[in-house]
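One structure follows; several queries about it will come next.
Shown here: the complex without one of its protein chains, the others still in place.
Chain lettering (A and B) follows the sequence in which the chains are written, and residue indices restart at 1 in each chain.
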Amino acid sequence: MERFVELLIAAILLAGLYATMAYGLGLIYGVLRIVNLNHGGIIMAGAYAGWWMHSQLGIDPYLSLVPVAAAGFVLGMVIYLLLVKRLPRGAAGGVQSLLLLFGVWLVLRNVAYLMFSGNDQTLRTSYATRALDVHGVLISVNRLAVFGVALLILAFLHLLLTRTYLGKAIRAVAQNPDSCTLVGIPVERIYALTFGLGTALAAAAGLLGAALVPFSPSFGASELLKSFVVVVLGGLGSVAGTALAALILALVEVFAILVLPAYLTAAVGFVLLVLVLVLRPGGLFGQRVLG
Amino acid sequence: MPAILRAEGLSKRFGGLKANDNVSIALEQGSILGLIGPNGAGKSTCFAMLAGSLPPTSGRIFIGEREITGLPAFQIARAGVVRTHQIVRPFANLTLFENCAVAAVQSSGLAHEEARALARETLEFVGLANRRREYPAGLTLASRKRLEMARGLSCKPKVLLLDEVIAGVNPAEAREMVTLIRRIRDERGVSILMTEHVMAAVMSLCEHVTVLDAGKLIASGTPQEVVANPEVIAAYLGKKHA
Partner (left out) sequence: MKLRWPTWVRPRAAIGLLVVCAALAMGPLLHDNIYWHNQLTLTFLGIAAALAWNWLGGYLGQVSFGHAAMFGVGGFAAAQAQIHLHVPMVPAWIAGGVLAGLFALIWGHPTLRLRGPYFSIATIGVGEATRLVCTYWDAFTGGSSGLSLPMQQNLKHQLYWYGIALAAVALAGSYALRRSPLGLSLLAIKSDVDAAGDVGVSSTRLQDLVLFLSGGMIGICGGFYASYFSYIEPGNMFGFDRSISWVLTGVIGGIGTIAGPAFGAVVFVLLQQSLIASYPQLYLGLYGMLLVLVILFEPLGLTGLALRVLHRARPDLSVTGVAGED
C-alpha cells in the first residue's frame, strides 16, 4: 500500500514538471503553429545553465530560476527574430521550421559538448537527498520543491494569459491572427514575445529537470517527445488541460514500472506518443493533425 | 434517359448533427444539374459524399449500374466521377501539363502516351495550352479554376462535379466559364452536377435543379419551377416572403 501511495505521489510531482515543459512547446505551437524542435535543446541549455550557476557561482538552482528563464526568453526572441521569422507561415513552413529549429538544436548540442564535455552531470544541492516522512510514505524534498516551483510557474502563466493585456493578445493571435491585425494588435511582436515565453518556460523546465536527473548534451530528446504527448493529449486551451494530460503521462510512466520490466518503461513514453498522435481524432485545438 | 449518377437516401451525421437527411439525387446522362440551397443547407456535405471525399452515414450512390458508395476517392475518380474544388487545389509543384498528365495517366484508362495526349488536349480545350509549362502559382484565380476543370476532364470522366466554379470571378470571366461548362457537356458528352451560389449561372446552364435546406431536399425541378416554389423562396428569404 505504501508503495502504491509513493508511486502515486511521485507521479503527481513528476506531472508538475511535465506540465511546465509541455506548456512551452504548446504555447509556441498554439500561437505560431510551429513545432519547436529546438525545445529539447533549450531544456538541455536550461539544465546546464542552472548547473553552471550552482557549481561555478554557488547559486541555489531555485534562485537562479529567474535569470535562467530570463536568458531563455531573450534567446527565444533572438531565435525567432533572426531565423524563424524569415520562413513562410502555415502549412508551407511546417517541415521547414521543423528542420530549421532542429538545426539550432544540433548547434546547441555541440556548443554544450564543447563547453562542458559529453559526460553526465548532476545538479546536487545540499538538501537534494533529504526526504520527508509522511505517515510512513517517503517523499523526496527535491521532487516536492520542483513540483512547488512548477505550480508557481503554471499559476503565473495562467494569470498572465487571463488577466493581462499581453496574455489576452496572445490568446487572440492564437485564434485569429488576421483579425488581430485589424484591431491593432501587433501580431509580429506577439509572435516574438510568445516564442520568447515558450523558450523561457522550456529553459525553466530544464533547470528543474536538472535538479532531478543526470543530464548531458544529448538531454532533451525524450523530454521533447513527452512534451508533445502532453500537448496533443491535453490540447492547448488551458493550463488545467495541460496539467491533466501531464498527470496521465506521469501516471502511465510511473505505474508502468509495476507492470513492465525496467528497460521497457522508457519506451512507454515513445509508444504512447505514436499512439496518441495516430489515434487521437481532431488533433490539437481544432487544428487538424491529420491531413 | 437513365440517370448516370444516382444517389438514394443519402444521409450524413456528424456526431449529433444531421448535415444531410435522406437526400436523393438523379443526374440524367448528358444534362447539367444544379444543386442549390441557402448557406448551411448541406450542399457541400452532399457534394463531398458524391465525390467520395466523405463517406455517407447511410444511403447509396451509383454511377450507371455500378455502386460506388463509400469507395475511396481515387476509385470513384477512376470509375468516372471527378470533382473540382471550391478553393482551388492545383498541384503547386507540377506544371499545368503535369497537373493534367497525372490525372490522365491515373484515371483515364488510356495507355501512357494517349493519356499524355489527352492532358495536352484538355488544356487546349480550356484555353491554357500556351501556358502548359508554367506553374499554377503564376495563374489568376479564373485560370486556376480552368486548370481544375482541365485536370478533371483529363480523367476522362462520365460525370464532372463542379464545386462553386463561378463564384469569385469577375462577370466577364463568369460568362466565359458558363460557355466552357456548356461546351463540356455538348462537345465532350460529360454530364455535370454543379453546386453554385451565382443564380444567373444556374438559371442559364441547368436543365434541372435540386434544392436543399437544413439538410433536406425541399424541391426538385426545372429552374423556373424551383424559383417559383414557395418553400424554396421561404428557405432563402424567410417565411414572410413565400
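By definition in this document, a contact is a pair of C-beta atoms (placed from the backbone, for glycine too) under 8 Å apart; a residue touches a chain by one contact, two chains touch by 3 or more.
Values in this document were obtained by computation on a predicted structure and should not be read as measured data.
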Chains in view touching the one left out: A, B
Full-complex contact with the absent chain, from B:Lys18, B:Arg60, B:Arg78 or B:Lys216: B:Arg78
From A:Leu152, A:Val213, A:Ala240 or A:Ala267, residue that would touch the chain that is not displayed: A:Ala267
Option from A:Leu114, A:Ala131, A:Leu152 or A:Ala240 whose C-beta touches the chain left out: A:Leu114
Interface with the unshown chain - residue positions in subunit B: 51-53, 72-75, 77-78, 82-83, 85, 89-95, 97-98, 101-103, 105-107, 112-113, 116, 120, 132-133, 151-152, 154-155
Touch residues of subunit A, complete complex, unshown partner: 35, 37, 83, 86-87, 91, 94-100, 102-107, 109-111, 113-114, 118, 218, 221-222, 224-225, 228, 261, 263-264, 266-267, 270-271, 273-274, 277-278, 289-291
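The rule we apply is simple: only the chains that are shown with their structure count from here on.
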Chain centre separation (subunit A, subunit B; CA means) in Å: 47
